[in-house]
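Every protein chain except one is present and positioned as in the full complex.
And now, subunit A:
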Amino acid sequence: MRLLTHNMLSSNIKGLTSGFPLGIEVEKTEEKEVEMNADFLRNMFAKVEWKALVEAAKTLGYTELPDNVEPSMLDSDEFLRRFHHALLELHLEEGALVCPETGRKFPVNKGIPNMLLHEDEILLQ
């Protein structure tokens, strides 16, 4: 599971103030190289929750992302490379995603998080 996917997920347990971002417990990570697409990255920059990405990357062992960013950084190839690496090349293979409010763990196996809720966690509509 890439951090781009992590960045779009929230805990969906009923009654939360905010289920984002999910914490990460790491048992196994992988790095898979993919070709960089600068235009895509510039587009994603505006959409990504930056703080959550930096924290997630750190948890996966990558500390090269700056804590504070501004759009002018998109002109830097070095910055783009790091952004690309964190967003698309780091994979959580085994571990868990953790609800930030309840601590409930959503297991991750073979890169696939299981976000299925138990019956008492679902908000009845």
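Just so it is clear, contacts are C-beta pairs under 8 Å (C-beta built on N, C-alpha and C of every residue); 3 or more make two chains touch, one makes a residue touch a chain; residues count from 1.
One rule holds in what follows: contacts and distances are computed from a predicted model.
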item: Undisplayed chain, where the name is taken from the UniProt record, one of "Replication protein A 14 kDa subunit B", "TAF1C polymerase", "Methyltransferase-like protein 5" or "Mitochondrial distribution and morphology protein 35"; value: "Methyltransferase-like protein 5"
item: Chain not shown, touching residues in subunit A; value: 1-2, 4-5, 7-12, 19-20, 32, 34, 37, 39-40, 44, 47-49, 88, 110-117, 122-123
